[in-house]
Every structure is written in structure tokens, then in C-alpha cells.
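Every protein chain of the complex appears in place save one, which is left out.
Here is chain A:
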């Protein structure tokens, strides 16, 4: 996953729900220095009894915001959605920078 264009990541999930698996795997895809490189990652864990679906809110470097409902998505689909915009940003950066 391309993580260098993400500035804000806000995750909400209930670890005891089997559907929140993709949320937890999403967190594990960040490199260990992601926070040091300027990505703010906040994860909020819901209590065990809550029925609230797992959700993800992302802000990109160009200001685009993205909200995903992780309950119904597999991790590959989540990564695909996030990477789609990251790739356009990467291309722009490449064209401008070099």
C-alpha cells in the first residue's frame, strides 16, 4: 500500500467483531516510521458490545477526503480504493518534481 500521501487516518472499529478484520489488517500495513513521516494515525476501539460498523476516514496530501465502510470490504478492496488516488498523486509528483 502507498502510505506516503496520507496525512490523516482515523479508524473506528470493534475488535470483537469478525467484520473488523480488514480494519486491523489495514493498520498493520503502515510501515513503522509512518507516524514519523507525517501521517497521523488515530485508532478508536469500540467496546465489545457495540454494533457500530468499522469505519475509516482518510485525508490525502492534496486535501481529498475519503470515507470507507470497512464492514463490508475485504482488505484488498480497501487497499485498492486508497491506492487509486495515491497513484494519481504519485504520478503528479513525478511529473512535477523531475
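Here are a few things to note about the model shown:
The rule we apply is simple: a contact is a pair of C-beta atoms (placed from the backbone, for glycine too) under 8 Å apart; a residue touches a chain by one contact, two chains touch by 3 or more; residues count from 1.
Everything below uses one rule, namely that contacts and distances are computed from a predicted model.
This complex has a chain not shown, and the name its UniProt record holds, of "SAC3/GANP/THP3 conserved domain-containing protein", "Ribosomal protein YmL11, mitochondrial", "Mitotic spindle-associated MMXD complex subunit MIP18" or "Ribophorin II", is "Ribosomal protein YmL11, mitochondrial". Checked against the full complex, the one of A:18, A:63 or A:97 touching the unshown chain is A:18. Considering the complete assembly, chain A touches the hidden chain via residues 15-18, 20-21, 24-25, 27-28, 30-33, 35-36, 41, 43, 45, 47-48.
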